[in-house]
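Read through the structure below, which is laid out as structure tokens, and then see the notes.
Of the protein chains in this complex, all but one are displayed in their positions.
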Amino acid sequence: MRTWSRRVAVFTSVLAAGAVLAACGAGGRPDEGKDSTEDVVGVTEDTIKIGAHFPLTGVAAPGYSEIPSGHKAYYDYVNANGGVHGRKIEFVVRDDAYNPTQTSQVTNELVLKDRIFAMVGGLGTPTHSAVVDFLNGEKVPDLFVSSGSLQWGDDVESKPQTFGWQPDYETEGKIIGKWVSENMPNARVGLFLQDDDFGEDGEKGVRRYLGDQIVATERYTSGNTDVAPQVAALQAANVDIVLGFNTPSYTALTQLTANKLNFDPKWFYSNVGSDPELVGSLLARFSEGAVKDGSSLLDGVVTTEYIPGVDTPDDPWVKLWQEVWDKHGSGGKLTNYRVYGMSQAYTFVQALQSAGPNPTREGIVEAIEQAGKEFDGPALAPFRYSEDSHMGISGLRVSELSGGKANPLTPVLTTDIGDAPIVKDHSGAASDAPPEDGIPTG
Amino acid sequence: MTAFAQRIWASTLGRHLLLAGLGLVAVALVLENTSAFRNGQFAVMAYMGIAAGGLTVLTGLNGQLSLGHGAFMAIGAYTTALLLDDYESAPPLILVLLAATAVALVIGAGVGVAAARLHGPYIAGATLALAIAVPGIALYFQGTLGGEQGLTVVVPDVPNWFADAAYFITANDVSSSKYVAYIGWFSLIVSYVLLANLSRSRVGRIWRAVRDDDVAAEIAGINLGRARVLAFVVSTACAGLAGAVLALAVRLAAPSGFMLTLSLALLSAVVLGGLGSLLGALIGAALLTFLPQVVTSIGLDAGLTDLQAAELAPLVYGLTTMLVVILAPAGIVGTARAARRRRRSHP
Amino acid sequence: MLDIRDLTAAYGPVTALDGVSFTAPEGKITAVLGANGAGKTSLLRTISGLLRPTKGTAYLAGKDLSRVPVERMSRLGLAHVPEGRGVITELTVEENLRLGGLGRSARAKPADLERIYTLFPKMADRRHKTAHVLSGGERQMLVIGRALLATPKVLLLDEPSLGLAPRIVAQIFDLLKSLVESDGLTIVLVEQNARSALSIADYGVVLNLGKLVVHDDAAVLAADDKLRHAYLGF
Partner (left out) sequence: MQQFLTTALTGLTQGMIYAAFALALVLIWRSTRIVNFAQAPMAMITVYIALVIIDAGYSYWLGFAAALLSGLLLGAVVERVAIRPVEDKPHINAVILTLGLFIVIHALAAVIFGSNYRSFPAPFGLSGFRVGDVNVALTGFSVFTILAVLAVMLLLVLLFRFTNVGLMMRASAFNQEVARLLGVRVTRMLTQGWALAAMVGSLSGLLIAGGNLVHPSYMDSVVVFGFVAAVLGGLDSPIGAVVGGLILGVSLSFVSGYIGSEVIALAALVILMVVLLLRPGGLFSHAPARRV
């Protein structure tokens, strides 16, 4: 009997302890929102708090964990130059280890405890899927998802707060497919796809132009680093060109494996996987008597570009990023992941500028819908933002790598998902340069 | 105490039900007085607690080590997602929870029959393989199971009677996430009452006998295989239920949510709290839920970069696990009990 | 040869051995008798260092054993065959025997192994089988053989007759007797089976509740009816 009353006591005290813990957290909840006249969550007189989930630990951390450091550096740069309408941007990054369960937890934390104004750049398709309904339900602007999945923007009605940013994989696939069909009409085409929406949407786009030419489709599971069976199957199908929708590490792995198998087709890697700087440096290592000269190893590889990267240090945008990174970076060198983060951050700052001196959650969504098409920025093609579409950058150009640099093979081509035709971009987005101070005006 | 209350207290079931009632009141008090964010965390604690409760019975009472309970949570979560994919024709939630439990139970029986033939590290190997194999199934049957992106779960609306009852008692409206937290804790209390009764019953004694000395148990006429399979099935049913709650809380069932780390986290929750103790499992689940966030915040406040602070959570959690195993192998609950016994014997 | 002086040991708060003193003379068999829980096994464990004495000492040929690590005992010439026989069933017969030879200073080992095989021809046939296949009696022979390979001066044997048929027990005791005669071995034999033990022992020691009750010639003990009834159960 005594045991049991004690157990009741213990059980209740566990719960009570939980409550205390919870109360502590609740006590720490910032209520700056109340200081502002407008009473907007996450916005005060002189700060605006935003956040995002990124994989900082675990298998997806290599590479992706650098993106938020790009964001941070650019916001610090903007803050050092007076902020946006006098407000400094606070960027809260939470680790989800690329696990949707954790994404859901950290997003709860960001929205309910950190009280962020908007989510900016949350990364990953399965991860962000877990929170997109919650964000829209809470009316939190869900801006510039770091993923090219179609669901970030094609269904404005059900996800009015969510905006894509990079060109979706289907758009990219279409442009790649058309290029191959026009330039290598007789080639046997093999697909090397990551086994998720990335590969799937890319394949959908490619197949619009290359129905019969595709003779082999191989999928790899992220995390399984032995791709020899897949590459062997592509080799067995005698393909002339491989279209890879994969991450940069798998670009390196396919190159190494192909070398092992003496397999030498033409390689076309979609933008995600091509990062010539990163892949080149990975492969250069093996040039020590093992493979060809490292920097030239990727020579002849075809890829796509939608923002200028570190391989073009003279590009005015890259010059700006370099300056930002030198002043406000968190160590290490400027990488394309960081450039990606800064480019996204630039778009956010522009959106915030457009939302006016008293930004609200509705206001920023509206501002992007109204003005988003006209946003200048590093993107080579304009955004598709409107009241009907929240899709991101509308196009890209096809380039060929040589000596670690990308040389354009086509002008910037734009299109949209579905049947939309592929057309040459005349907006001039590719040739603009950042403003003097490096901060957009809105 | 009245005679009636004493009579209730005297029976095991009565004690457990009374305890459950008190627990329910405590849960309501906590959930009503904490923020929506904390409600979400309590939902996480609930599903970790349910799964850890089942695992502590298997490992603590029956001595079988499973490194693959995350797989059964996945089974429960996917069952839930498949049943709740259509907002209009979704079956009642209680049926969904029961179905998730039942599916995990049936599959658990199959695995349990195989595992009962194996010993020690061989069970560990088989369950480890299971933990990594199950997410692959979701990728292979992309059409029905949604592939890498997983299946989204539509949480049914808060039923009117529940919302009214809650409003009547607490004068608060019930948000969807609070509703899920209630479901989680209700499931936890029900499953803990069942587990507690089971472990006090003849079945529980048989499990312990098998754990302590299987040869002696067999000589005493216990069917070892049946005892092992039963313990396995009970714990996988709990994992299935936990998976269902997880699916509701996360609103998604995706393979990347059920990687090996989940199974290992469950195991360390069980060990941290104290093997074989339901209270320990609950404490372990609480640690797992609250510790990472607390540690990360401390790290950030101490001026670490985001990356370093993010690695701090697993570091502290791994070190804690190691230290508990080395310094207090009976876990938090076991150590506390031993300390109390010592105090009592040396007044 | 083996001098035990005031040996006292405990498992936690429970005293297992309480001021036991006696001498096991060289080339003789000393039987240690007593009921279950009398402290017989604890006595052997304390001598060989598995249990550390809280007081008192055992001397092996004059050397104080109380600070010697267990691992050094076999080198000093003390072999302890624990209760339950201590055959490592996962190893082969020969591997078990080889282990016995590792614990003493280098001498010609092959010859020793062959000697054991001549003593126990059945072992020779199955030298490469796992010891798991041996019967209870054979396992007892194996551990005695293994202990001999360390060329001990003193052999501590814990319940060698446990669970064996009388015919096998007789065989084993005959073997012990002949070893004492041929090798001049000193044996301390812990036995529940007092009648058989006293039949081969030269001296007997009776323990009760950790204390020494009597120490005398085996023949004297065997003839003492009162003692037999009170402590030895036959």
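Should a chain be cited, it is by its letter among A, B and C, assigned in written order, with residues numbered from 1 in that chain.
Note that in this section contacts are C-beta pairs under 8 Å (C-beta built on N, C-alpha and C of every residue); 3 or more make two chains touch, one makes a residue touch a chain.
Computed from a predicted model, the values in this text were never measured in an experiment.
Asker: Who does the absent chain touch among those shown?
Answerer: Spelled out, the missing chain touches these shown chains: A, B, C.
Asker: For a quick check of understanding: of C:35, C:61 or C:91, which residue touches the chain that isn't displayed?
Answerer: Going through C:35, C:61 or C:91 one by one, C:91 is the residue touching the chain not shown.
Asker: For a quick check of understanding: of A:53, A:94 or A:219, which residue touches the chain that isn't displayed?
Answerer: That would be A:219, which touches the missing chain.
Asker: Among B:90, B:163, B:222 or B:260, choose the residue that contacts the chain missing from this document, as touch is defined above.
Answerer: B:260
Asker: Have a look at B:36, B:118 or B:336 and name the one touching the chain we're not showing.
Answerer: B:118
Asker: Counting contacts across the full complex, list the positions on chain B that touch the omitted chain.
Answerer: Per the touch rule, chain B residues meeting the hidden chain are 59, 63, 65, 114, 117-122, 124-126, 128-130, 132-133, 135-137, 139-140, 214-215, 260, 264, 267-268, 271, 275, 307-308, 311-312, 314-315, 317-322, 325-327, 329.
Asker: What does the interface between chain C and the hidden chain look like in terms of residue numbers?
Answerer: These residues of chain C touch the chain that is not shown: 48, 50, 70-75, 79-82, 86, 88-91, 95, 98-100, 102-104, 130, 132, 146, 150.
Asker: What is the set of chain A residues that contact the non-displayed chain in the whole complex?
Answerer: Within chain A, the residues that touch the unshown chain are 57-59, 61-63, 65-66, 195, 219-221, 223-230, 232-233, 235-236, 248-249, 252-253, 256, 259-263, 278, 281-286, 288-291.
Throughout what follows, only the chains that are shown with their structure count from here on.
Asker: In graph terms, with chains as vertices and touches as edges, which category applies: line, ring, star, complete, or other?
Answerer: Graph shape here is other: it fits none of the named patterns.
Asker: Whose Cα centre is nearest the centre of all Cα atoms in view?
Answerer: The chain sitting closest to the overall C-alpha centre is B.
Asker: Determine the centre-to-centre distance between chain A and chain B, using the mean Cα coordinates as centres, and give it in whole Å.
Answerer: 35
Asker: Could you tell me the distance, in whole angstrom, between the mean C-alpha positions of chain A and chain C?
Answerer: Averaging C-alpha atoms per chain gives centres 75 Å apart.
Asker: Based only on mean CA positions, could you tell me how far chain B sits from chain C in angstrom?
Answerer: 52
Asker: Please name which positions on chain B make contact with chain A in the complex.
Answerer: 9, 15, 19, 22-23, 26-27, 29-30, 33-38, 40-42, 44-45, 136, 139, 147-150, 152, 176-177, 246, 249-252, 254-257, 259, 261-262, 279, 282-283, 286, 290, 293, 296, 305-307, 310-311, 313-314
Asker: Across the complex, what residues on chain A touch chain B?
Answerer: Checking each residue of chain A against chain B gives 1, 4, 7-8, 10-12, 14-19, 21-23, 25-26, 29, 56-58, 65, 68-69, 72, 93-95, 97-101, 104-105, 108-109, 111-113, 125-127, 129-130, 133-134, 137, 149, 195-197, 200, 221-222, 330.
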